[in-house]
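Okay, here's the structure, questions in a sec.
Missing here is one protein chain; the remaining ones are kept as they sit in the complex.
Here is chain A:
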């Protein structure tokens, strides 16, 4: 099933934290993603969880007092169960669609993510962490034995059902993730 939640997270860091909370209620393999919601009143970030078991109850309980839109989909159901304020239900629905299709989304947890730590050779990282493609910005080629420092923080993206990890060159002939955990907030007035 897919459970998608739009709690109007301002950015990916805030959405990650929402996911960490929701993941507390899940004790089995899960694909957890963030999804950009650009339409509507204000751009923000929604999240989704795709799991085999039924996690609707614990997630509902967790979100009971939250201002959030929720889309809960059961395989084969004629329609999803939608709840929450309408502008956030919209984002949750978009997230559910992207999660179902695997066409978009930034992946926070997936089976194999726990293997994506430390410094690994590219081929090893792909095989161990279950990543389909490694891709470097600027068209840099990546050989199987290229060293990747995961910085213990990987956020691959989904593209056409595949898991793609974007990398960038770094000092010391290493590759590091394109997305770094600490994003520079610009200036004090922001």
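Here is the rule we go by: a residue touches a chain if its C-beta (ideal position, glycine included) is under 8 Å from a C-beta of that chain, and two chains touch if they have at least 3 such contacts; residues count from 1.
Quick note on the criterion: contacts and distances are computed from a predicted model.
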Quiz item: What name does the UniProt record list for the absent chain among "NADH-quinone oxidoreductase subunit L", "Chaperone protein HscA homolog", "Histidinol-phosphatase" or "Phosphate abc transporter, atp-binding protein"?
Solution: "Histidinol-phosphatase"
Exercise. Tell me which residue among A:63, A:89, A:107 or A:148 touches the hidden chain in the full complex.
Key: A:89
Quiz prompt | From A:19, A:36, A:107 or A:134, residue that would touch the chain that is not displayed | solution = A:36
Quiz item: Residue-wise, where is chain A in contact with the chain that is not depicted?
Solution: 1-2, 9-12, 35-45, 71, 73-80, 82, 86-87, 89-90, 92-94, 96-98, 100-101, 103-104, 137-140, 166, 168-172, 176, 178-180, 183-184, 186-190
